[in-house]
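Missing here: one protein chain of the complex. Every other protein chain is in place.
Just so it is clear, A and B label the chains in written order, and each chain counts residues from 1 on its own.
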Amino acid sequence: MTAPALRGVTLILGGARSGKSRFAEELVEATGFDRLYVATAAAYDEEMAVRIAEHKARRAGWRTVEAQRGLAAVLRTESGPERAILVDCLTLWLSNLLLAGVEPAGEVEGLLEALRAARGPVVLVSNEVGFGIVPDNALARAFRDHQGRLNQRVAALADRVTLVAAGLPLDLKLPKEPQ
Amino acid sequence: MTAPALRGVTLILGGARSGKSRFAEELVEATGFDRLYVATAAAYDEEMAVRIAEHKARRAGWRTVEAQRGLAAVLRTESGPERAILVDCLTLWLSNLLLAGVEPAGEVEGLLEALRAARGPVVLVSNEVGFGIVPDNALARAFRDHQGRLNQRVAALADRVTLVAAGLPLDLKLPKEPQ
Partner (left out) sequence: MTAPALRGVTLILGGARSGKSRFAEELVEATGFDRLYVATAAAYDEEMAVRIAEHKARRAGWRTVEAQRGLAAVLRTESGPERAILVDCLTLWLSNLLLAGVEPAGEVEGLLEALRAARGPVVLVSNEVGFGIVPDNALARAFRDHQGRLNQRVAALADRVTLVAAGLPLDLKLPKEPQ
């Protein structure tokens, strides 16, 4: 069996409990490359701690680095050929920035720059959060706007964008044929 | 006109008022089989009573059984060749379980077992609820998690999975060619 062509930047979008993380993990695992998991989750509460532990238990054979905020720096340092990086997920990263009072625009530009400069495949998981009714509170509306813009920016430079629902992939953008 | 090949298990996912129930009904009606509607709705309030009545008015020529919780038992009893079963919907079934204080894991396993053993086509309608902003209250978050996991489990064993938006189908998984 030959390794599937995981190349460049891949964005995996999905809803909550859609199977998006597992799908992204399988993409990376199919490469046979060295696997790096970049965890953006911060265990603020027990609910999140349980979720982090569940995800971690699935990832034997992966190295994990935490990047609750400094995602661009991690990508610059760690990216390389024969190494596939999974960033899980952009939604928590964005949430960490906003909770810390950081205006995300500059951080987003830094991330995009690091993705353009990546020397090996990078898979990013992100939530699609805009398909519900307008949230009551302004903070949730602002988050939804930031998340939507971030997803658009990453999707525009990505080689592949896939929406996951009920564990099943729906490709929104596919890489050009390899040269 | 030959009957379309509705075979095995079909999962119809969709948002609120997406036309998912009507789409599922049309799949069953196109078979020419004996039609059984398994209603999971409980008329807790007037809003729901109105909705149930609307759905019912569309279904002349169907037999209806109510299964607010015991879905696996109904499928075991009723499933048969020349009979198409429509379960509408898994979201209300899950909601009924949680409102009754039942931990859904065991019930879900029972449902999956009954689906695997079905002797005729079964179409299940379910809501995709994970594409919005994280809900404020813990119960809604827990429901969203249970619903997402349930959809993934049913999708994994289903022969066909279709997402309905604005009344239009988008196939996520299609059955293998018939033997």
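The criterion applied here is as follows: contacts are C-beta pairs under 8 Å (C-beta built on N, C-alpha and C of every residue); 3 or more make two chains touch, one makes a residue touch a chain.
As the structure is a computational prediction, the values presented were derived from the model and not from experiment.
Trainee: Write down which of A:A49, A:V102, A:A117 or A:A156 is the residue touching the left-out chain.
Mentor: Final answer for the missing-chain contact: A:A156.
Trainee: Since one chain has been left out of the picture, which residues of chain B touch it in the full complex?
Mentor: So the residues of chain B touching the unseen chain are 14-19, 47, 128-133, 135, 140, 143-144, 165-170.
Trainee: Identify the residues of chain A touching the omitted chain, counting contacts across the whole complex.
Mentor: Counting only chain A, the missing chain is touched by 11, 13, 15, 128-134, 138, 141, 144-145, 147-149, 151-152, 154-156, 161, 163, 170, 172-173.
Following the convention adopted for this analysis, only the chains that are shown with their structure count from here on.
Trainee: So what angle, to the nearest 5 degrees, turns chain A so that its CA atoms land on those of chain B?
Mentor: An angle of 120 degrees brings one copy onto the other.
Trainee: Using the average of all C-alpha atoms in each chain as its centre, how far is it in Å between chain A and chain B?
Mentor: Chain centroid spacing, chain A to chain B, equals 31 Å.
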